[in-house]
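With one protein chain held back, the other chains of the complex are shown just where they sit.
By written order: A and B. Residues from 1 in each chain.
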Amino acid sequence: MKNLSAFLFSILDKFMRLVELPTVYVQKKIGVQRMGYLFVAPNMVLFSLFVFLPVGLAIAYAFTGGTNMLIWDRPFIGLENFSRLLNCGSYMDPASCEFDLFWTAVHNTWWYTLLNATGTLVMALITAVVLNRLSKGKALFRSIFFYPVLLSPVVVGLIWKWFLARDGLLNALVLDLGGERTIFLLEVWWSRFWVVYVSIWFHMGFFTLIILAGLQAIPRDIYEAAKVDGTSEWRQFWRITLPLLTPNLLVVAVLLLIRSVQVFDEAWVLTDGGGPGTANTFIVQFIYQTAFSSEIRLYGLASAASVLMGLALLALTLIQVWLAKKAEY
Amino acid sequence: MAAIQLKNLHKRYESIDVMHQVNIDIEDGEFVALVGPSGCGKSTLLRLISGLEDITSGEILFDGKVVNRLSPAEREIAMVFQSYALYPHMTVKKNLSFGLENLNMDRAIIEERIQKAAKLLDLLPYMDRKPRALSGGQRQRVAIGRAIVRNPKVFLFDEPLSNLDAKLRVQTRGEITKLHKKLNTTMIYVTHDQVEAMTMAEKIVVVNAGRIEQVGKPLDLFERPANRFVAEFIGSPKMNIFQAGITKVSDNGIEVTSKSIGEFSIPVISKTAKIGDSVTLGVRPSHIEIAESGIPLEITQLECMGHETFIYGSIQGEKEDLVAHLPHHFDAEIGDTIFLRFTSQFMHVFCDKTDQAFKRIEV
Partner (left out) sequence: MLKFLTRTRRPGKMDITDILSWLWLTLGTAVIAIPIAWAMLSSLKTQAEVNSFPPSLIPQSTVSTQVEGYDKDLSVWEWTQASGETKKVALVRRIGIKATVLDMEKPEKTFQVPISEITQLKDVHFQWSNYTDPLERFDFFTYIKNTVFVTVVATILTLLLNSMAAFALSKYKFRGKNAIFMLILSTLMLPLSVIMVPAFIVIVGLNLADNLWGVIFATVATPTGVFMLRQYMLTIPDDLIEAARVDAASEFRIYWRIVLPLCAPALAVLAIFSVIWRWNDFLWPLIVLSSPENYTLQIGLNAFQGQFSVEWHYILAMTVIALLPVTIVFLVLQKYITEGVAGSGVK
């Protein structure tokens, strides 16, 4: 075993000596310090191709029309994509818009974001505070609550789809308690509820962990002082923990908003593509469908929607950076 | 082995000049110490010589050949770092052989060389240990071993002993000197400890604020400091300093008068001296004698070691305390007043305008 690994290592080393040769040549040419360029190059190439270039393209495509994929085959149409997306009788009523699906998605995303962010924040905060009280078993429960975060959206979607199915465990329980058998995911309001519920279930552990780190950063002696004063634990939470945690919580809240706006994966799997009807169709799904899964692939329109969403996210990100700076004092 | 010349060396980081027009000649096989206060640029100078840092202008020559653009390896130097910089993930043996493997040397030669170095430095029992499992002194020896195995032309040391305790430092000092005798390779040694410099080096370079103040043999620097900085930097305790004015200039020297310590006639070359110029007088603590009468000193502190005595006290009209070093036991009490005598032929005179010393007339 040891021999084998030594052998493999020697082969790897020989190979790396070959890789080394051209770099030595480059090093001679450009000098030691500028070798930094060579080392960042592969990363920068990939970033350029898959991040920077797409950002530019997204903006470029947003101003072009037609269904051609190549940018030079596409006619420039100015702001038409945006004006069509924003062409509404009333923004409160998706049905009055030219692209009613887009506005339905915007409305759905808005409500989802609001509920999901609030729900997750409250649940994560309570869990973090409870975990922070534990003297033993903290690591165990932290792991339990964090575990769902590591699952894939497909897995989460399917697990819950099965749990909520017509023949699922939940219906069995409901029936047992004298309730009525319901196909949860086919009823508009129930399905919306469960989409938010599953999202909270899925991502809460991540935010719990971040809030917990914030809680643990609060100096112990502050609590000790309060204990000496005979302050009850309940009051401690409202008077000490929460105020000290607020900067942290604000950053977490904005992060949550940013994540929520991008909802797609698990909701898409859970609701079979945004159903029932368009009850759970969100913005990312609209972009995805417009660009990839409809008969006519409207890249320009999808890009315009991406740009609009990107701007919203940018605003949130700037708020977050500003809050994070402030949290550091 | 190599002779090294630095010609008009200049180094600038962004907008800060850290080395100014440095000129040094180092002979083949010489042991040179670079000394100076912290931040004066000793390490920078060493790194410029090593090739780890590019020079801004000027020339570095090894054996008469310009090496400005060569890498450390191509200059065939070896370096021992203050932190030792041993590779933490490699065994002692690997640490020693890494440099040779990089040169694609034959395995057998590598083996032979590291065995030789290990024997020389008593490292054989530790060959399979990682640096983590070694004591400070052992790590130090590995660092030196790593330098030796490559048979370099020049050894560069950057404060190699500053992480060792006092006893080990004295011992290693001796070992490095022995090593130099044995290998006879050019060595450049950075230290801020002047005892190290004085005892080990054949030549000392005093650096201050990126400039060379003086280059010379250890005793030369002590006896004939070229300027006030060197005079105050070399020697411990520090030289005592007094303000004075020139009252008479003659071929045999100059006469100076100080408000606090009186008149002296000092045998120095007087070409640049002018009557009325203000000067600084310097007297080493060991050149002060106790006398029946003379300059009165009120003792503020006494350090008696038995075989020697340090006396601290104040002289009227002087802000700074004076230090005297007597090579014998001396009975006194704090608060006593004693009388001192300065021998004028051991006194140093520095021009206040240039801080340069007036050269002594040698007898």
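One rule holds for everything that comes next: a contact is a pair of C-beta atoms (placed from the backbone, for glycine too) under 8 Å apart; a residue touches a chain by one contact, two chains touch by 3 or more.
Please read these numbers as outputs of a predicted model, since none were measured by experiment.
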Among shown chains, those touching the left-out chain: A, B
Selected residue (touches chain absent from view) among A:L175, A:V188, A:A225 or A:L242: A:L175
Among A:I210, A:A226 or A:A327, the residue in touch with the chain that has been omitted: A:I210
Listed residues A:L86, A:L101 or A:L158, member touching the removed chain: A:L158
Touch criterion as defined above, residue of A:Q27, A:T182 or A:T231 at the omitted chain: A:Q27
Those residues of chain B which, in the complete complex, touch the missing chain: 47, 50, 52, 71-73, 77-79, 81-83, 85-89, 98-99, 102-103, 146, 150
Chain not shown, touching residues in chain A: 16, 19-20, 23-24, 27, 32-40, 42-44, 46-47, 49-58, 61, 69, 126-127, 130-131, 133-137, 139, 141-155, 157-163, 165-169, 171-172, 175-176, 201, 206, 209-210, 212-213, 233-234, 258, 262, 264-265, 269, 272, 284, 287-288, 291-292, 299, 302-303, 306, 309-310, 313-314, 317
